[in-house]
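In this view, the complex is presented without one of its protein chains, the others remaining in place.
Order of writing sets the chain letters: A, B and C. Residues in each chain are counted from 1.
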Amino acid sequence: MAAPSATVDDNFLTHEKGILSWLCTLDHKRIGLMYLICVLSAFLLGGSAAMLIRAELWTPGPTLIDHQTYNQAFTLHGAVMVFLVIIPGIPAALGNVVLPLMLGAKDVAFPRLNLASWYLWVIGALCLITSLITNCADTGWTFYTPYSTTTTTSVIPALFGAFILGFSSIFTGLNFLTTLHKLRPAGMTWFRMPLFLWAIYATGIMQILATPVLGITLLMLIVERAVGIGIFDPALGGDPVLFQHFFWFYSHPAVYIMIVPAFGVVSEIFPVFSRKRIFGYKFIALSSVAIAVLGFLVWGHHMFTSGQSIVAGTVFSGITFLIAIPTAIKAFNWIATMYKGAVHLDTPMLYALAFLWVFSIGGVTGMFLSVMSTDVHLHDTYFVVAHFHYVMMGGAITALMGGIHYWWPKMTGRMYPEKLGRIGAVIVLFGLNLTFLPQFVMGSRGMPRRYYNYLEEFQPMHQLSSLGAFTMGLGFLLVAYYLLRSLKTGPKAPDNPWGGNTLEWQTTSPPAYYNFHTPPVITEGPYEYADWTYDAKVGGYVRISKQAKS
Amino acid sequence: MSHATAPSHDADHAEGHGEHYPFLAHHFDTPEQQFETGKMGVWLFLATEILFFGGLFCAYSIYRALHPEIFEYAHYYLDTKLGAINTCVLIISSVTAAWAVRNAQLKQTNMLVINIVLTILCGFGFMGIKFIEYSHKIHDGLLPGHAYHPAEPVWELPIYKAKYGEEGAAAEGGEHAATGEHAATGEHGAAEKGGEKAPAEAKHTGYVKPLMGPHEFNREPRDVQRFFSIYFCMTGLHGLHVLVGIGIWVWLLLRARTGEFGPKYFGPIDFAALYWHIVDLIWIYLFPLLYLIH
Amino acid sequence: MSDSKNAGHDHDHDAIGHVTPPGLLLLVGGTLLFLTAVTVWVTMADLGRTGNLIVAMVIATIKATMVCTYFMHLKWDKPFNAVVFASSILFVSLFITIALLDKSDYEGDIQEMNLLEGK
Partner (left out) sequence: MTHSLVNSLVTFLAAAETNDPERFTPKVPESDHFWVPNEASTMAGTVDSLFNYIMWVSVISVILIFAAMAYFCIKYRAKDRESNQAALSQVDHSNALEITWSVAPFFFLISIFVWGFKDFVTLYTAPKNSIEIYATGQKWKWTFKYPNGFVDSELHVPKDKNVRILIKSVDVIHSLYLPEFRAKMDAVPGRYTDLWFNATKAGVFPIYCTEYCGKQHSDMLSQVTVHEGNGYEEWLVAKEKEIELLPPAELGQRMYKQFGCAACHTLDGSKNTGPTFKGVFGRVETLSTGQQVKVDENYIRNSIMEPQKDIVQGFPPQMPSFKGQLSDKKIDGIIAFLKTVQ
């Protein structure tokens, strides 16, 4: 590595130059940014597939593409969005950038492993793309056997890609868990940790305990498809429902892997933009852990009509209900945080508010699905599609957007245009509801999912939904446009534009190569705002010196 | 932007405490912290390994619980002697691996090298025996899925005959409880009563055996290939882990020769040993589960 | 071997962590080999279908515990590492138990079809 230069303007972006200095970097911030770029590109790919889906569904019969292409499009869409976008989205991209900063550490525990995770992501993504350009898999992102072992499309590259991505996720989780345990500086006690870190902690637990099972499941499926070992093949005495157990043992915890970091992001945004301590810190922190643990025991709620036994169904359904409680606790605490606060409605806060509302809709519709008798009617209809888009698009992606805006000044050293930011947020939110609300209605009226052709009765709602999707697409294009532009033309960001008291705001924007010029001293909780005051000259908040205060 | 007064000592940060310990990474304060961190990381990794194998153990448990007859039948195809030897080989290699950690901690470089070499040799020994086992299986058509075409039924095997005597193959008597047992465990298909067929058409039709406890089979249970699916998945994945382990040891052997490891820096050896032990530990379960079925 | 932190500190060294004395290593190794012989031997006895399985699993678990405690240093390690390990085993057990619970309940439907379709 080149000798570091010690100019005043030295930061992690300018510390070293050239593409190789990025591709070989061990700096968590750079790795985080590389993740962010990749994840957003994948989001564009997945989003384009979504636009194709919505365009096709404009009319009941063939509109634009044929059966097979449609099936491939939603498989690609689902797999890309899940494995490439939201699982790494918040933890690996935003988490990498800010986790050591928030903790006051110099880096993550295993910087090389961190870089390796990113490369695994890239390899996994390339595998998925291989599948796409050879003969895209058409199995749905759930890869149910025996369809996935008998279809003629190239499923193995897709499976292998997801397998690799699983390891990328495992290593990220492992790295973060270790960092949170072992690299906490003096003074950073567990209950002084920002809630984002608690969320990452809970996510890490799930990544470590659930993702390996995805690995082995996909591996068995690959072997099954390649040489026919028959563990899941009824013709050889195997059992396809067993595959579903295996798959959901991972994939239900995975939905919390997606959402818990999102909880973390909004738990940061709410107090900062209300200028008030977070309400119920311990409850929010520990409820993440409760969700993580309970989340392992509910996987069978995806299988109520699969021929699963009634006993198992009852257990799964009951525990599913319990999970609503820690989630509800969080929602109520966020609202209570705003009570008597001083609320600033900047873009990150708009996304956080949107998150709270939209995620609640997604969450409560989860209740319809976790009730065994209503799920019989709703399973595999558009009601489920609407549910999970409300929680994943409306929840996780909205929080990701909020987080991107919140930390944009820190990550890039530039401010994004505030007015465009708010307009973008509103368009996306509007489009989102227009897309997915009609899907609830058609779903409960009996419109099955993964349908290329549908009955004419459903056309009006499909068209509303498509209109919404295009609106949302435009909204995201606007967001992408101003964010990219701000990289060049955005005003230079102050160190602490929002007045956060977590440690990442106590270093420069963008941070130095080693994060802190002077190691931070931690003497108080992360949500104390009394010491910060707005300084119009700086354009951000500055600490009130001790003398001035007394 | 406005940090003109920022202290600029981050330049020599890169050196940091590293002056004392060349192996200490910049983001750690002490060798202890570095070691503990690495150790925790490895333990977390081992946890993921347990869950990784957990999937296969789950498949195993389910099929064994619901179709014990398949396992009772097919395990005769495995060679307990080879399995036992392999278990011993792995245990010995675990001792040498643990010893290597001690050597590293005490900076006994020569002993360290010797112990690593022994561990590697054991690893190869294990794989060698696995290779012999696998080639027998392949030769005898004992493969998973559609490839399952056994050369001979269990009751023609020398092991089986040795255990139950040559007359185990003779057609005699035949009102034993075995059939009842199979029916009870879900063997509905054409459950023949006592079976009166000649041993010549044994496979899938019926084989009458003498009164010899629950080990007798009057025909091959359905879907025996399932045993081999599980056998090959589990031992195959385990073998893959042994290979990776050998690779790691070879790499560490190269490093150990330089005397790099000592009381403050023996993490890599310790971590490799932990990994090696977990591989051993999994085999400790695989051996009775696959080979030692009564 | 004493439980104390100094179990292996009869040597002159300042290594991080615990150094296992060679006697202990050999003792544990020997016991493991012995238990292997025992488990092979005990399989020859007929303890019934579950009897043999339980005995085999108990012996395997004793062996595994010894490997963890001594070879893997858990005895002298930060307890957190043991917690990590234990929880992985806990979750695997949950996984197996619930999946087995379900599968054994619907296995009958599979047998029914095998019967009806004469497989």
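The rule we apply is simple: a residue touches a chain if its C-beta (ideal position, glycine included) is under 8 Å from a C-beta of that chain, and two chains touch if they have at least 3 such contacts.
What you see is a predicted model, and the numbers here were worked out from it, not measured in a lab.
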Can you pull out the displayed chains that the omitted chain is in contact with? A, C
Contact residue for the chain not shown (choose from A:L356, A:A399 or A:A493): A:L356
Looking beyond the chains shown, say which of A:M51, A:V227, A:L294 or A:A336 touches the absent one. A:A336
Per the definition of touch given earlier, which of A:A73, A:L195, A:I229 or A:L432 contacts the omitted chain? A:A73
In the full complex, which of A:R450, A:R485 or A:R543 touches the chain missing from this view? A:R450
Hey, which chain A residues sit against the chain that's not shown? 60-69, 71-73, 76, 132-133, 135-136, 138-140, 144, 146-147, 150-152, 234-235, 239-241, 274-283, 304-307, 310, 313-314, 317-318, 321-322, 324-325, 328-329, 331-333, 335-336, 338-345, 353, 356-357, 360-361, 364-365, 367-368, 371-374, 376-377, 379-381, 441, 444-446, 448-457, 499, 527, 529-530, 532-534, 536
Identify the residues of chain C touching the omitted chain, counting contacts across the whole complex. 106, 109-110, 112-113, 116
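In this section, only the chains that are shown with their structure count from here on.
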Interface hub residues of chain B, defined as touching at least two other chains: 36, 40, 44, 47-48, 51, 54, 58, 62, 222
Can you pull out the residues of chain C that are in contact with at least two other chains? 80, 87-88, 91, 95, 99, 103
Using the touch rule from the top, collect the residues of chain A that touch chain C in their complex. 181, 208-209, 213, 234, 239, 241-242, 245-246, 249, 296-297, 300, 307-312, 315
Along chain A, where are the residues that touch chain B in the complex? 4-6, 8, 10, 105-111, 113, 170, 174-175, 177-178, 181-183, 208-213, 215-217, 219-220, 223, 227-231, 233, 236-238, 242, 246, 413, 492-495, 508-509, 512-514, 517-518, 538
Chain B residues touching chain C in their complex are 31-32, 35-36, 39-40, 43-44, 46-48, 50-51, 54, 57-58, 61-62, 65-66, 68, 72, 80, 84, 87-88, 91-92, 94-95, 97-99, 101-102, 105-106, 186, 188-190, 213-214, 222, 263-264, 266, 270, 273-274, 277-278, 280-281, 284-285, 287-289, 292-294
